[in-house]
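For this depiction, one protein chain was excluded, whereas all remaining protein chains were kept in their positions.
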Amino acid sequence: MNLQIRDTPATQTSSRLAIADCDIHPAVRKASDLDPWLPARWREHLASFGGGRRLGMQSGPAYPKGQPNASRRDAYPPEGGRQGSSLAFMQAQHLDPNNVALGILNPLKSGQGLANPELSAAVCHAVNEWQVATWTSQDSRLKASIVVPYENASMAAAEIRHWAGHQDFVQVLFLSRTAEPLGNRRYWPIYEAAAEARLPVAVHAFGYGGAPITSTGWPSYYIEEMTGHAQSCQAGLSSMIVEGIFEQFPQLRVIMVEAGFAWAPALGWRLDKAWRTLRAETPHLKQLPSAYMRRHVWWTTQPMEEPEPREHLLDTIGWMGWDRLLFATDYPHWDFDDPAYALPLRITDDQRRGFFLDNARAVYGVGA
Amino acid sequence: MNIPGAIDCDIHPSIPGLDALLPYMPDTWREIIQIRGIDGLNSISYPARSPLTARPDWSPEKGKPAATLAQIQRECLDPFGSAIAICNCLYGVQLLFSEDMAAAFARAVNGWMAAELLDRDPRLRASIVVPIQNVELAVDEIERCAQDPRFVQVLLLASGDHPLGKRMYWPIYAAAARHKLPIGIHAGSNYHNPPTAVGWPSYYTEDYVAQAQAFQSQLTSLFCEGVFNRYPDLKVVLLESGWTWLPAHLWRLTKYWRGLRMEIPWADRSPADVVRSNVRLSLQPTDAPPDAASLQRIIEHLQSDELLLFSTDYPHWQFDGMAAIPAGLSPALVRKITVDNPRATYARLMELVR
Partner (left out) sequence: MNVQNAHSAAPQPAAASRMAIADCDIHHSPRDFKMLYPYLEPRWRDHLDQFGMRRRMGNYSGPQYPKSQPDASRRDAWPPGGGRPGSNLDFMRTHHLDANNIELGILTMIRPHPGGFQNVDLSAALCRAINDWQVAEWTQPEPRLKASIVVPYEDAAASVAEIERWAGHRDVVQVLLLSRTVEPLGNRRYWPIYEAAAAAGLPVGIHAFGNGGQPTSSTGWSSFYIEDMVGHAQSCQSLVSSMVLEGIFARVPALRVVLIEAGFGWLPPLAWRLDRNWSRLRAELPHLHRLPSEYIRDHIWLTTQPMEEPEPSAHLRDTIDWIGWDKLLFATDYPHWDYDDPRTAIPLRLSAEEREAFFISNAQALYLRPQGDRPGTPDSVTRTRQKETFMHTTPHGQEMPR
């Protein structure tokens, strides 16, 4: 994370390693950017009623962020608009200088989790159209996520089937804070459709499921919410494993995005230990929980944990597997991980290539 | 309608924008708001452009409804001829999670209210917005604002983290009673719990309809926990609650009070008695039956002409034209609702109105 604005010249970087950035947040310049793909009924609805979520605020976050739009102060496009809303500036500030060969778009204000089920579906569809028209068709390095109205599984599955086979979409996107835990059967038709389309399901931290961010209620501060995503995502992932979605959909791959990753080994150990004692409750599981995790789950790296000494992170990654991590910057957000500084560790060239590029190419089936 | 001396017990000035509050905040908070890019606290209880949030003729081309004194005078105070109107500011202070931030915002809202509205029109009074997130800080804000007699009530929301009868909140009632301030409970939620007891609805309409159930729950809580046993002179005013649900709710509560009062042995008076002595409700919205005869029946079911307090609920769209008072009420009842009942409820008005 780098909050200070450093004067970082856009250096000539052909010598730098090509990387994948598996968490880039594109934004609309203005709400009406989605109008071409929104039916009149929903444009009018949004004008009258807004997009109600399971959250008291009409717009914006539950906890005020640390920075305007939670974004880098140097990421405002010179032509105006919010951070992340200009492809040209994203190319100049991020994709070119950091030699991003593959960038995965994760739109966040995309209709997911809206209370009104049909509105949620309509906005998600418009956002998917917008991603193609405004981003992926303009820059072949960028790939899109299918945003889906996940609280209504049949509508979400229909949206996946609509885009299945489209080469610009490489994953299905969830937010992590859902109305019920992610393994619940209400969501299974979505996993079924994703597996059928051979698309991984990415679960990005955040969202508005209506439950507090902690199991002991609403904390006071943004820092508690941000830290809390790790616990929230552990609960979501445990639910997916224990409810048996990986037995049900053996082809399914899940990517945890922006939730950190250092918690994964200890979660696996705890699941295994509990399951050995309690397995009579879950006869549908045929393997150790950690085995499902090892085979079906990936993690993006940002916000990367920063132990001191840093070498402890090598143990963590060793436990998870060097093929599991997908580098991500979170551009343009304030807690951006800079690829030049993010992994200050002595590792092998294979490990470095996997971490920064090859793991992502393998999981998304893009490039070679 | 134009009734001399009428007291409008529920109007809603809008904070024009976050900038308007900054002068009423200390530098540290101004700086934090700027650094963090906080851009306003607007609750989904009233989506900005929902038809209910502002009547069409009270919706300006630009800016927010009821956001300037001129709007309030032109659209509400002058045409309805009210002698007094009580401002209940619905800025989303209660939605915040940080106790200190909530206290800073509450203080700023009250400061803005005094300087921008109360100082500039002698007809206006206001309710004290409090940081309910921390009872101690809420009491501090009551103590601070109570020095100004134009603050006539303490304002809470119909849904929060816990039922309002819980003893953790009693210091607020003690402070209110000390200063002869009724507790106004207004429709709305901090949405820390689902808006209904059966979860999150899909539609705003459900949310708004469910506000009536939230008030029923709060009334149950205040009665069962014994708030009025401890503070017998405390008045609670249910604002924008609707009121036609009240008789049926009292029938049920009374039935269970008969069957279960061993659980709450301090509850020595019937719920209906307690409501008559301690609880009042604002007139709008009147969720009326379709025919005037039925409205007469439901008024009779109230069994008291002292419960209702006149309100326009300006700028919310609850009626058209000047029809703030439902047709068919007797002149005597209208006089009670518009003048006598509010004066009997708000002790601080008696000090100022002739």
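Each chain gets a letter, A and B, in the order it is written, and its residues are counted from 1.
One rule holds in what follows: contacts are C-beta pairs under 8 Å (C-beta built on N, C-alpha and C of every residue); 3 or more make two chains touch, one makes a residue touch a chain.
In this text, all values refer to a predicted model and were calculated from it rather than measured experimentally.
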*Touching the absent chain in the whole complex: find that residue among B:Val129, B:Leu164 or B:Ala177.*
B:Leu164
*Sole residue of B:Ser82, B:Gln216, B:Ser282 or B:Thr338 that reaches the chain not shown, by the stated touch rule*: B:Gln216
_Sole residue of B:Thr205, B:Ser304 or B:Ser330 that reaches the chain not shown, by the stated touch rule_ = B:Thr205
*Pick out which of B:Ala197, B:Ala292, B:Ala323 or B:Met350 touches the chain that's been left out of the picture.*
B:Ala197
*Residue-wise, where is chain B in contact with the chain that is not depicted?*
50-52, 158-166, 189, 193-206, 208-210, 212-214, 216-218, 220-221, 224-225, 242, 244-245, 247-249, 251-264, 285, 287-290, 294, 297-298, 300-301, 317
*Residues of chain A in contact with the chain that isn't shown?*
41, 44-45, 48-49, 116-117, 152, 179-180, 185-186, 278, 280-281, 283
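By definition in this document, only the chains that are shown with their structure count from here on.
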*asked:* Applying the document's contact rule, which stretches of chain B touch chain A when the two form their complex?
replied: 35-45, 47-51, 92, 95, 97-99, 101, 161, 189-192, 194, 199-204, 207
*Would you tell me which residues of chain A are touching chain B in their complex?*
47-50, 52-60, 62-70, 115-117, 179, 210, 212, 217-221
